[in-house]
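On to chain A.
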Amino acid sequence: MILTYALIFMLGCIGLALLLNLVRLFNAPTITDRILTLDTITVNAIALVVLYGVWSGTGLYLEAAVLLALTGFVGTVAYCKYILRGSIIE
Partner candidate 1 sequence: MNHWIIAPVVLPSLVGALMIITMRGDLLLQRVANVAAILALNAIALALLWSATTHGPEAYFLGDWPAPFGIALVLDRLSAMMVALLAVLALAVVLYAIGSGWDRKGAHFHPLLQFLLMGIAGAFLTGDAFNLFVFFEVLLIASYGLMIHGGGATRTRAGIQYVAFNLFGSSLFLIALALIYGVTGTLNMADLAAKLPDLPEGDTALLRVAAVMLIMVFAIKGALVPLQFWLPGTYANAPGVVAAMFAVMTKVGAYAALRFGTLVFPPDLPATGDLLSSLILPAGLVTLVVGAVGVLGATTLPRLVAFGGIASMGTAFVAIGAFTPQTTAAALYYMVHSTLATAILFLVADLVTRRRTHARLDDTAPPIAQAGLISALFLAGAVAMAGMPPLSGFIGKLLILDAFRAQTALVWSVVLGSSFLMILGYARAGSRLFWKASALEAQPEDPRADGLAFTATFGLLAALVALTVLAGPITDWMAETARTLHAPESYIAAARLGQEG
Partner candidate 2 sequence: MEALVASAIGMFTAVGIYLILRLRTFPVILGLTFLSYGVNVFLFTAGRLATNRAPIIGTGEVYADPLPQALVLTAIVISFGMTAVVMMMAIGGHLEAGHDRVNMAAGDTDTAEDKA
């Protein structure tokens, strides 16, 4: 029971965090901030998926989290590489 409340709390936190991310996404002073926000959203999404797995009591969504971790990284690096060098594969 208490775990449920804690779960709801954390889900609420993540939801709130996502809304904060949204704000940053739009008033980002630099392109880096936008990429950073996207990365943060990815991490929050991982948390969300993991927590949903806990909530629903299945492990069916963990691979999604694995992939999110992997691809979030690749994506962020690619955006940065683009800013840094223009060509992401050179």
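By our rule, a contact is a pair of C-beta atoms (placed from the backbone, for glycine too) under 8 Å apart; a residue touches a chain by one contact, two chains touch by 3 or more; residues count from 1.
Quick note on selection: all candidates are chains of the complex that A comes from, given by their letters.
The structure displayed is predicted, hence computed values, not measured ones.
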{"item": "Single touching candidate for chain A, where 1 or 2 all sit in one complex", "value": "2"}
{"item": "Interfacial residue positions of chain A with respect to candidate 2 in the complex", "value": "56, 58, 60"}
